[in-house]
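So the structure is just underneath, and the comments pick up after that.
The complex appears here minus one protein chain, its other protein chains still in place.
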Amino acid sequence: MSLLEVKQLTKRFGGLVAVNKMTFEINKGEIVGLIGPNGAGKTTVFNLISGIFPASEGNILLNGRELKRMPAHRRSLAGIGRTFQVVRPFEMTVLENVMVPALARNKSTKLARQKAEKVLEMMGLDQLSDSEPGNLTLAQRKRIEVARALATDPELLLLDEVLAGLNPTEVAENLPIIRQVRDSGVTIIFIEHLMDAMMSVSERVLVMDQGALISSGTPAEVTQDACVIKAYLGEEDPQC
Amino acid sequence: MITKKLYVIGAFVFLLLLLIPLFFESTFVLHMYTLIFFYTALTAAWNIPAFGGQLSLGHASFFGIGAYAGAILYVKYGVSPWIGIAAAGAFAMLGGMVLSLPLIRLKGPFFTLASIAFAEVLRMIAIDWRSLTNGSVGINIPFKPALMNLTFQSGKPFYYISLTLAVVVVYLTYRIRYSALGFHLRAAASDDEAAKALGVNTSLAHFVALMWSSAITGVLGLFYVFYIYVLEPQTIFSLDLFSLQPALNGIIGGMGTVWGPVIGAVLMTPLGEFLRFYLGTIQQGLNYVVYGLVLVATVRFIPGGIVSLLAPMMKRKSAEKAAKPAIEKEAR
Partner (left out) sequence: MDLYAQVLVSGLLLGGVYALISIGLNLIFGVVRIINFAHGEMVMLSMYLTFWLNYFFGLDPYLSALIVLPVMFAFGFLFQLFVVQPILSTSATMKIFTTVGISLLLQNLALIMWKGDFRSVQTSYSMSSIEVFEIIISVPRLVAFGAALASIIFLYCFLKYTYMGKALRAIVEDHSVARLMGVSVEKHYLFAFGLGTMFTALGGVLLVPFSSVFPTVGITYTLVAFVVVVLGGLGSMSGTFLAGLFIGVVESFGGTFVSPALKEAIYFAIFILVLLVRPQGLFGQGKGTEEVGLK
C-alpha cells in the first residue's frame, strides 16, 4: 500500500511554474531518490509535501489522508519529517535542538531529553550533546539536521542533500546513516547530487527536469533512459 | 560547583533584601527598592514573548488594563483588590488576545508596531470613556489602610509585596523557559520555518507566551496603582514608563534570557530615576536623550546585553553540568 500519493502537484511562483503536474506514489518502507539538474524543482516538491508553502494545484495524500489544507507543523505531527538543504540548527545546544521536535509531541522535558539522547546516540552524536551547533563542522551539522528530523518519529522522511558539501571521508561517514535510518523502518525520499551515493542507496529513482517528472524506475533503468540523459547532458533525442 | 555557588549567593542576596526594611527607615531607599522589584517583575513578564523573539513596545496596555480593572472594581464597586487580581489578570489577558490577532499573520517589526498602537488606543479610550474611567482626571485610590484594601501606613508591606512579585515572576519565567513552551519559543525565534517543519505550532507558542505575559503584567499594574494611589491614563499608558522601560531593561540586561531582565531592571531603574530627577529637572527630555543613546549604543556594541558579557562564566557552568551526567554514566 502506498504511504504517500502525490497527484497532479503544481506550484506556480508568479509566471514561473516551479513544479508542473507531478504525480507519483511512495510505498511504505521504500527508499526513493529524487534527482534532476539544478533548478528542476526538487526542493520545491519537498517544500510542498512538508507544507512550507501551499500547492497551487493538486493533491498530497499521506496514508490516504489529504494534506493540502494542513499547516506545516501538523504535517510534521502527521508523520512527515524533513531536513533542509542549508542546515538550520536553532541557537541552542545540540541536545536541545533535538529535544524541540520531541517536545512538540510530548510536554515532558524529561522524556524529550531521553528521546533526544537516544537519537543522538544512534546518530553517533552523543559526544556533542552540549556543544553549540555553530561551532561544529558542516558534516556534524548535517547529522544534527537528520537527528532532529528523526526525533519527530516520521513515517516519511524527506532528506534534502544531506551529503552535499561534504568531503569524501565525511560522505563515507554519513552515508551509512541513510541506510541506518531506513533499517529503522522509515520510508525515505532523498535529494542528492552525488550519483554514486544515490545509486548505491536508493531502490527507486524519480527524475525531475524543469518542474516535471520525466522518468522513474530502478537506478539501472533510469540511467538508460534517453530522456534522463538528455536532461543531464543536453543531447538531442527525438523521443523526448 | 559554580551553580551551587550561584544558589548560595542568590539565597544570601534574598536574605539581605528581606532584612533591608528593618535597618533602613528612609522612605527613599524603600521606594527605590520597591520600584526596582516592580520593574524586575515587569521586565521579566515582558520577556516571555521575547523568548520567542517577539518584541513588544506596548506592555503599558496590559499594565494599564490591570490597573484600571483593579481601581474601578475597588473604587466604584468596593471589591477588594485581592479579588480584583483575578479581574486584572483576566482583562489584561483579554487585551493580550486582541493584540495577538495580528500575531497570527505578523512577526517582527509589525507586531512591535501593533503593540505601540494598541497602548495608544487604550490611552485614548481611557481618556474618552469618562463614565467608566473618569477621563483624563483619572482615579484616586482612597487612603483607607487595611490589608483587605491593599493600603498600608508604611512603605514596608509594599516592599515585601513587590519583592515577592519579582521573585515569583522571575521564577515563572524560569519555569517557562525550560518548559516545552520555552523550547518552542526559542526554536521559533531562531528559525520559525524549521520549527514548524519539526511539528512546533509556533503561532500557538507566541500566543500562549503573550497570554502569560499580559496576565502577569495586568496583575502587576493592579499592585502598582495601589502602591502609588493615583491612576492617570497619561501615566499608566505612557510609552516611556511602562512600554519602553521594560523593553530597555530587557535589551540592556539580555533579551530572551532569564537573568537579563533582572540585571537590566536592577541597573536601569536607579539610573532611570536618577536621570529623571537630575537631568529631567535641568532640562525636560534630557533623560530620554540619554536613554536613546544608551539604547542605540547597547544594540551596537553589546547586542546580547550584559548577560552576554557574563557568558564565559555561564559557559563554565554549563560545561560542568555537562560533565556531571557523564560521570554518573560512568558510575553506572
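Residue numbering begins at 1 within each chain, and the chains themselves are lettered A and B in the order written.
Quick note on the criterion: a residue touches a chain if its C-beta (ideal position, glycine included) is under 8 Å from a C-beta of that chain, and two chains touch if they have at least 3 such contacts.
Remember, it's a predicted structure, so these values are computed and weren't measured experimentally.
J.: Of the chains you can see, which ones touch the chain that is left out?
T.: For the complete complex, the undisplayed chain touches B.
J.: For the full complex, which residue in B:A114, B:I236 or B:M268 touches the chain that was left out?
T.: Only one listed residue reaches the unshown chain, and that is B:A114.
J.: Which is it among B:I83, B:L132, B:V230 or B:V299 that touches the chain not included here?
T.: Once the missing chain is taken into account, the touching residue is B:V299.
J.: Which listed residue, B:I36, B:L185, B:L231 or B:I251, touches the chain dropped from view?
T.: The single option touching the absent chain is B:I251.
J.: May I ask you to list the residues on subunit B that touch the chain which is not drawn?
T.: Residues 53, 55, 57, 98, 101-102, 104-114, 116-118, 120-121, 124-125, 127-128, 239, 244, 247, 251, 255, 283-286, 288-289, 291-293, 295-296, 298-300, 303 of subunit B touch the chain that is not shown.
Everything below uses one rule, namely that only the chains that are shown with their structure count from here on.
J.: In the complex of these two chains, what residues of subunit B are touching subunit A?
T.: Against subunit A, subunit B makes touches at 178-180, 183-184, 186-187, 190-191, 193-202, 318-319, 321-322.
J.: Can you list the residues on subunit A that touch subunit B in the complex?
T.: Within the complex, subunit A touches subunit B at residues 50-52, 71-74, 76-77, 81-82, 84, 88, 90-93, 96, 99-101, 103-109, 112, 129-130, 148-149, 151-152.
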